[in-house]
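Note that this complex is displayed minus one protein chain, with the remaining chains in position.
Per-chain residue numbering starts at 1, and chain names A and B are given in the order in which the chains are listed.
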Amino acid sequence: MRTDNLIPMIGVVTEIRRDTPDIKTFRVEKPEGGKCFEHMPGQCAMLSIPGVGEAMFSITSSPTVKDYQEFSIKKCGCLTDWLHAMEVGQQIMIRGPYGKHFPVEDALKGKDLLFIAGGVGLAPLHSVINYVLDNRADYGKVDIVYGSRSKDDLLDIDEIQSSWMDPKNNMDVHLTIDRPQEGWDGHVAFVPTYVEELGFDPNKTVLVCGPPIMIKFVLQALTKLGFQKHQVYTTMELRMKCGLGKCGRCNIGDKYVCKDGPVFRFDELDELPSEY
Amino acid sequence: MKMLKLANLGGWLSAINETQRVYLPIEAADQVNYGVWTPDSVVRLDALRTVKSAKDAFFPQVENMMNFKTEGKNVSVEMIDPKVENFVVLGVRACDAKSFEILDRVFLSDPYDPFYAARREHSTVVTLACGRPDENCFCVNFGIDPADPKGDATMWIVDDTIYLRASTEKGEALVKDLEDADTAPVEAQQAKTREICEKLPFGKLNLKGFDGDHLMEKFNNPKWAELSRACLGCGTCTFVCPTCQCYDIRDFDTGNGVQRYRCWDSCMYSDFTLMAHGTNRPTQVERFRQRFMHKLVYFPSNNEGMYSCVGCGRCLAKCPQNLNIVKVIKALGGDEA
Partner (left out) sequence: MQRELIERLNALIGEGVGKRVLGWKRGEFFYDTEPAILAADQLDELVYDSFCGPNLSKYLIQEMPKLGEGEKIIALIKPCDSYSFNQLCTEHRINKDKVYVIGVGCKGKIDVDKIRARGITGITGIDVDGDALTVHTLYGDEQVNRKEVLLNKCLSCKGKEHRVFDEQIGESEETSTGDDRFDMVKKLEAMSAEERFAFWRGELSKCIRCNACRNVCPACSCVKCVFDNPNTGVQNKAAADDFEENLFHIIRAFHVAGRCTDCGECSRVCPQGIPLHLLNRKFISDIDELYGEYQAGEEVGQRHPVINYTQGDCEPSIVHERGSNA
């Protein structure tokens, strides 16, 4: 039983990368070096700045990275504004990991995987994708459909191009942006439409994350392609304060997203009120 | 069974107070709330309902969890030791006593809450049987016997005498020096109270269908809009409720460091689930529904049918616009399942 549940530890920001105009990735380590804690793909952590606030973020880096954790964070409120303004060497408070992870050790093993992400929704899937890459033999074909508002808003584009786009490794990446843009000769469409156009084999297992509206239409597209709800996983975002299933904020039906989620299968979500 | 003259209550409290604080219903500025006993306190054991419940004893409205100091890019943390001294909570009615069981399910289940756990461990709960339930009482629906509340020790007040029964070692320690007593007066009072309980207007609510199996039906019931229409969105019901336990964690900049504290929060508030991209409960209808669904459906679904309501009647007595859980149960219960 853990006794330090609400008590954060100190972490140091050792690297900051600007990914898009409003997303930065922060690397966090213990002050003496090394990872703050072990986690699994899809789990989250509470980051806080004393006097500013605390919020839950998904851990972007794969557990296979031994020395640090990374968080890709979009600037959209008080705390994230502050995080975006900080410099390398800043100490922050961190606690975790929280929540259920993607079933990388059982249900996903041996499967062909289809990752579908929109915008900063790539952040939680990033962890899974790199985990799969580092345990490549355990999984089948990997397809990634990733879309954003514009080419400048595509997260991790260098990494996508250098290590994920790798047909020889049985991995395909399908990028798209919402509207035509100068200097972009790739696909232009909303993610759900693109998924339908690509017409995937409905035997794949799907992991989807993005804005709620995108998820809704992706699910419709997948249904048209013949996918069943129990093949599709997503990860949810709700306001959280404790991370322990006690403070009450992320309660939906008889589940707490921080503890029973954030990863849910779509057939599980069907049994919950649609309050997310 | 032991006994003590009501007139000698002060002496007994004073003796207990030599080794541990006593927390009990006290009147201040015309209202009765739980407070720490001092020889000057106006003790009001006769008050059927304190305004706030006894939950503050274990889960205070505001508590500091830790302090931070920042210097340049560095942060230092000062922990607040949740170790507490032994204390007694006295005069707890059967409903509030039952609420501790419900709060235990939340705060003592893994991962447990160290602050709550420390207080629970160091407390002795002395309950007080009800002799005069009122029209807003409906604890009997939840398997509670107001004439025989559970606790480390139990008190009955009959005329000018307090009768006491210890049920645990902690309770025994408090009453061992008191005079022995006959149980007949207590039994007589219990019989009368139970007779009144039979006649309570909300004594036989139909809770059929309030369970995990009917979760979606209850959630989707169109009556929520009507039930919540007059709701002001204040937090009175949640703050006087003995089982509401939602909390917020906030930082307060003292100008000389930052205090991270926990305080009660309310699902009735518009900012409860507000995030940068919006809220998943945009109107008072959804917020109102969440509170009652949680108590009557979600909580029992996760706790072998145990409701997160003890029928204390505080929300009935205190809602500014007379909304309450009984109206919800009546509107959605029974045949509506």
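As a working rule, a residue touches a chain if its C-beta (ideal position, glycine included) is under 8 Å from a C-beta of that chain, and two chains touch if they have at least 3 such contacts.
Small disclaimer: the values here were computed from a predicted structure and weren't measured.
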- Sort through B:104, B:134 or B:148 and give me the one touching the missing partner chain. B:134
- Query: Hey, which of B:43, B:57, B:164 or B:200 is the one touching the hidden chain?
  - Reply: B:200
- Message: For the chain not shown, which residue from B:12, B:210, B:224 or B:239 touches it across the whole complex?
- Response: B:239
- Extract the touching residues of subunit B with respect to the undisplayed chain. 28-31, 33, 48, 51-52, 61-62, 64, 132-135, 196, 199-202, 229-230, 232-236, 238-240, 248, 250, 252, 254, 259, 261, 263-266, 269-271, 316, 318, 320-324, 326-327, 330
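Heads up, the rule we're going with is that only the chains that are shown with their structure count from here on.
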- Message: Help me check something: in the complex, which residues belonging to subunit B touch subunit A?
- Response: 65-66, 68, 70, 73-77, 79, 106-107, 110-114, 212, 215-216, 219-220, 245-249, 251, 253, 258, 260, 262, 265, 267, 272-277, 279-281, 286, 290, 293-294, 297-298, 301-302
- Along subunit A, where are the residues that touch subunit B in the complex? 1-8, 10, 48, 50-54, 76-77, 80, 87, 89-93, 211, 237-239, 241-242, 244, 246-254, 271, 273, 275-276
